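Note that one protein chain is taken out, while the other chains of the complex remain in position.
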Amino acid sequence: MNERQLLGLYEGILRCMLWEQGLMSMQAEGRISGFYHSGRGQEGVQVGAIAAMAPQDYLLYAHRGCGYMIARGMPMEVVYSDFLGMMEGSTRGIGAGIVHIAWPSLGILGQSGTLGGSFTIAVGAALSARIRKENKVVVCFFGDGTANRGTFHEAANAAGVWKLPIVWLCENNGWAVSTTFKESCAVSSIAERAAGYGMPGVVVDGQDSAAVHEATRVAIERARSGGGPTLIEALTCRFRGHYEGDAQEYRDRGELDRQRKDRDPVEIMAARIRSSVPNAEKELEAISERVKSEVAGAAEKAKSGTMPPRSRIYDYVYA
Amino acid sequence: MNERQLLGLYEGILRCMLWEQGLMSMQAEGRISGFYHSGRGQEGVQVGAIAAMAPQDYLLYAHRGCGYMIARGMPMEVVYSDFLGMMEGSTRGIGAGIVHIAWPSLGILGQSGTLGGSFTIAVGAALSARIRKENKVVVCFFGDGTANRGTFHEAANAAGVWKLPIVWLCENNGWAVSTTFKESCAVSSIAERAAGYGMPGVVVDGQDSAAVHEATRVAIERARSGGGPTLIEALTCRFRGHYEGDAQEYRDRGELDRQRKDRDPVEIMAARIRSSVPNAEKELEAISERVKSEVAGAAEKAKSGTMPPRSRIYDYVYA
Amino acid sequence: MARAITYSEALTEALAEELDRDPTVFFMGEDIGYGGVFGFAHGLQKRFGAERVFNTPISETLIVGAGVGAAITGTRPVVELQFADFVAIAMDEIYNKAAKWRYMHGGQFSVPLVILAPEGAIGGAGPEHSQCPEALFWSAPGLYVLTPSSPADMKGLLKSAIRDPNPVLIMPHKALLNTSGEVPDGDHLVPLGQAAVCRAGSDVTVVAWSAMVPKALEAARQLKGEIDLEVVDPRGIRPFDFEAVLTSVRKTGRLVIAHEASVVGGPGAEVAAVVAEKAILHLEAPIRRIGAADIPIPQSSFLERWVIPQVDDIINAVRETSGKAVSAAKLA
Partner (left out) sequence: MARAITYSEALTEALAEELDRDPTVFFMGEDIGYGGVFGFAHGLQKRFGAERVFNTPISETLIVGAGVGAAITGTRPVVELQFADFVAIAMDEIYNKAAKWRYMHGGQFSVPLVILAPEGAIGGAGPEHSQCPEALFWSAPGLYVLTPSSPADMKGLLKSAIRDPNPVLIMPHKALLNTSGEVPDGDHLVPLGQAAVCRAGSDVTVVAWSAMVPKALEAARQLKGEIDLEVVDPRGIRPFDFEAVLTSVRKTGRLVIAHEASVVGGPGAEVAAVVAEKAILHLEAPIRRIGAADIPIPQSSFLERWVIPQVDDIINAVRETSGKAVSAAKLA
């Protein structure tokens, strides 16, 4: 991975982190209704993997923050507007909180609020691309807890037997709300399940965004060239509560502090850049300035949007 | 396996086969409404596995014939009565065709008519035994096609992580109605999936009833002693159509004929007995006579039963 | 011109014509390659290739969920659940994904998905393979639900459904598969949400759908000369053509609703409730609902026939609502 790419990943990660900070300010201001599941700690996975996607590919994201959409290039103010419930959001005011953001022009197909609903939808998107003879790969994100839903089995088996161009990307942060991965999964690694579906299973350090990028690149290439699906398990950390407001008293403080200190994807990427990129400090500084102002601009822009009229609730029930 | 055991398996297999022949006569006589999925060809699996169960264990059977209940020791006339829709059946006239036979005193817990519904019920039965501190093992049969339902994943994972005393017994006959195992499953063996749930996966020749017995015995022992679940895949053959009336035109005649000729569990067991048991011919003859008369007696007895009154439909909706 | 074909043939014709017309239409489900357990796909894989007509594993959440994924990305999938009862297995995919994906994502997608799921009792298929689950989908905004009662409707509704940009659950009745009827030649389409007056009459309105339509028509025949029935077939429940029903009720003043699903919690409740709300002053007698008993469907066909509503039940209800019942035998 060259310097520009590393800096690009850093910028992406920072963008996700700072965008989220901005969202939390809005939440503190009482502008946001509903729930938010912070992505803090997992930006490296989301940015690294999505950077490996081609423009025409499809994305099914998970609920852990909004790094997915931001990394994919959705206008940041649009994502804010979704949380603000404004007409300028992608859902034109319907979404807010755990939103159903979508952006078809970037292949962002939305999200199932019931976890695991996206697995089978990913299969459908891949089938559809094949039938329409378009060379698209589907990247489907999900949490370790979500991997225990039956839909995973049905979708992974179909993807395997039909050799569909899908990358299954598990963000294993070791937790599903208050339940540990260990107590809910019969094996020590989700990637071990890949063999049961005739696909490669890859474990990667999710805090190393470049490593995630590389693993995803290989999987996407394989998928695109007809080699079928891959299951990538990115080992990562959830820095904050399950949702904003969850004090996560069920977690060991010491371990959490260590994760925050040693496993922050921003710091890890910055350190890597410092050790390999000339002029690192200046570059990092410049990126930070740029992203901060972009994020602030997006927040300002979003806040000046308009709330939907009451009649909005009747729109788009049917086409 | 000693002589008596081999003869016992032979007798069990023959009983299933002849019971089914009797059922088909009743069907030909127009006495049976609804569907029947012949178990012809798979008796060796059913009899071998069930012979390894202890009296207190639980059984969740599959839809492929009635070898399960007969091997477990349900009175044969009761099973006939279920098909005849008579009050003397285990369902007291409600069942018939693809029935919901059950016999709690032998741990026969019934069947889910939606394939794969039994997987999670098996987990519940195992949990229940654990909570009540009873040393029971659950044997759950299912077809290769059924293994693709999401409920399998959810149940297998829970069994694995909770180390439940369950034996998952897949009768892989290579077909799900007209769909081949190969075209619907991403791996070449269901047993390969076991590793993804932290349990041993065992492949066994399902036409060799003694081998099935031995594999099941080991798995049950493991389960009973706290070692958790096992997945056994018994490779077997479906000799007849998916249901009676299915001409199975989708199958290669040559292969089917070869299976019937070379892979009949009755013949295989008889041959084994002939080669290892003294006085084999006489023993086999005696068994055959005995079973024939038992089956005929059961059929006679069943036919003299009574049909339920109309009011029967309102019984047992609630307890 | 028209030809007499079976309901099942009409279904296959509709599929074939739409597969032929639009290369983004495809058909998948269990055993579909071979034609499917009810033969709906007979000959289609051969004609349109295994890329467009193909088998799935026994994975009902996948069948519907993948249908949604394919529908929001530019194809028009038709997917089959082997029995309508299996909607329960894919309920989240139907009720919460297919129906709501468009709305909850702000209108950015349409979901042109057709789910084919044969319903109804046919003698001995039991409590999990015999149900008519329409009632479950009355409360599914975003979804359309159709229940064709004749070969012409089967063909015309299915073709319209495939062309519609919305998800459509279409439930052919298994007991109608071999029934015959005239089907217009050419590109026969039946609009969604438009009731058919199957028989005009003046005394009592019978709203019936699916397999109850022939039974209602038979009741009308048997009552001829005594009570003149108007038989209205809404052709499904979403969208429901209340106007047609109200128009008929305003004329007859008496309403019997007949469906095969159970009366209690059945789809007729909404019809009865709306008619009672909107036409109470026109009603000359209480509305009568005919349907299955509030019990699971026994596996035994010997018992099943006592659960499923029959022609006589309609006749009795009609007589009661007309004040002409002598001593109608009622079930319970």
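Some notes on this structure:
First chain written, first letter: the chains are A, B and C, and each begins at residue 1.
Keep in mind that, in the parts below, a contact is a pair of C-beta atoms (placed from the backbone, for glycine too) under 8 Å apart; a residue touches a chain by one contact, two chains touch by 3 or more.
Note that the structure is predicted; figures quoted are calculated from it, not measured.
Across A:40, A:100 or A:222, the single residue that touches the chain missing here is A:100. Considering the whole complex, the residue from C:151, C:172, C:253 or C:268 that touches the absent chain is C:268. Hidden from this view is one chain, which touches chain A at 33-35, 85, 91, 93-100, 112-116, 145-146, 148-150, 176-179, 183-185, 250, 307-308, 310, 312-314, 317. Against the chain not shown here, chain B presents residues 58, 89-95, 100-104, 109-110, 112-114, 117, 119-132, 150-151, 154-155, 157-158, 161, 315-319.
Taking the complete complex into account, residues 85-89, 91-92, 95-96, 99-100, 103-104, 126-128, 133, 135-142, 261-262, 264-266, 268-270, 272-273, 276-278, 280, 283, 286-289, 294-296, 299 of chain C touch the chain not shown.
Keep in mind that, in the parts below, only the chains that are shown with their structure count from here on.
Judged by the touch criterion defined above, the protein chains are all mutually in contact, each touching every other. Relative to chain C, the chain whose mean Cα position lies farthest away is A. Centre to centre, using the average C-alpha position, chain A and chain C are separated by 41 Å.
Remark: chain A and chain B have CA centroids separated by 46 Å (rounded to whole angstrom). Each of the following residues of chain B touches two or more other chains: 148-150, 183-185.
Multi-chain contact residues, meaning those touching two or more other chains, occur in chain C at positions 56-57, 59, 61.
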